[in-house]
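Only a single protein chain was left out; the remaining protein chains are all shown in position.
== chain A ==
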Amino acid sequence: MTTVETTVADLRTEVRRFLADELAAGSFRPSCDSWIQGHSAEFSRKLGDRGWLGMTWPQRYGGGGRSARERFTVIEELLAAGAPVAAHWIADRQTGPLLLRVGTEQQKQAFLPAMARGRLFIAAGMSEPDSGSDLASVRTRAVPTATGWRVNGRKVWTSHAHRSHYLLALVRTAAPDGDRHAGLSQMLIKLDAPGVHVRPIEVMTGEAHFTEVILDDVDVPQGMVVGAVGDGWRGVMSELAHERSGPERYLSTFPLFAELVAGRTAHGEAALADIGSATARLWALRALSVQVQDLIERRSPTDTAAALVKDLGTRLEGEIIDITRRACRPGPDPSDSGPLRTLLSEAQLAAPSFTLRGGTNEILRGLVARGLGA
């Protein structure tokens, strides 16, 4: 093995040992969709204390100074185990890298160390009641004041705003003026600031990770604009490769699949073929995702490849549910407490969101086709 491979293998062993200990101690129950639904500030703090958040960020900002491959290894192990990683997910995956790319020195020093320790959580404020796939149509407005900006508008489908410290909001700071991608900016808004109202939205899974965030004359200091004023669109787009190609795009139902494969279910011939087929495609997606990570690290263009990972991965996540349903009849009984039944119930209820979040698959497919030159 090369040095890199040895480092990764050692790290993997370390994460698996940690997860086994946590499971034995009952600190979490493996669940599907744990990067959205598994919110545990305590668990995130444990990861921060171990140096498993902000792993690739420079050490002078509290990061680990480690490789993208090492981070990939940690997050795929956490996701495969169904560990609760939602609290820090946005900060670790996209806000941190965004600040490193375009943030001010002051922002880096103020935010990154606390994010890397699992003490500061960020919620993503992109969608609005009238802006979904067409994100550039956001209407939340920020107008300049003597000390910064006054923000008015509504953000919706923001996960965990009621449990986070800051909202990273995409807002309009100037009229579109011909180019509708111009005049947009990203700013960090303190979620306990006056004028911020967070309303949890209960969803069909029975819990409420979604929120609506109402911004009513909220004063945001000048220093909280991330990147140049008016350059927010580029910032959002640059986050997308990270957002679309990671292992969370094909592992949301992996805890269910692992339980189906290794649990108590007896498998007929058809189920074995289903399992083999899904295994092959999951394996291929992981290989593709690793390739995209390497491209990101080399700063090569990855938009098309990242969109492909998300399109293929989210569809496979759904297919794993169908495979499980075929393999264990009768269907899931929410009152049955066996792990397979529980996982199947929660996966099914979460599944409709898989192909929506982070850009609907239809939008992604258009992006792929245009990227290929069709």
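To be clear about the criterion, a contact is a pair of C-beta atoms (placed from the backbone, for glycine too) under 8 Å apart; a residue touches a chain by one contact, two chains touch by 3 or more; residues count from 1.
Convention: contacts and distances are computed from a predicted model.
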Note = Given "Acyl-CoA/acyl-ACP dehydrogenase", "SGNH/GDSL hydrolase family protein", "protein-glutamate methylesterase" or "FAD-binding protein", the protein name in the UniProt record of the chain not shown would be "Acyl-CoA/acyl-ACP dehydrogenase"
Note = Among listed residues A:Ala271, A:Ile321 or A:Leu349, the absent chain is touched only by A:Ala271
Ask   = Taking the entire complex into account, which one of A:Asp130, A:Asp322 or A:Glu362 touches the absent chain?
value = A:Glu362
Key: Touching residue (missing chain; options A:Thr7, A:Thr104, A:Asn152 or A:Gln291)   = A:Gln291
Ask   = Considering the whole complex, which of A:Val156, A:Ala241 or A:Leu308 touches the chain not shown?
value = A:Leu308
Given A:Thr6, A:Gln59, A:Gln222 or A:Thr279, the one touching the chain that is not displayed = A:Thr279
Key: Absent chain, residues of chain A that touch it   = 12, 76, 80, 254, 257-258, 261-262, 267, 269, 271-277, 279-288, 291, 304-305, 308, 311-312, 362, 364-366, 368-370, 372-374
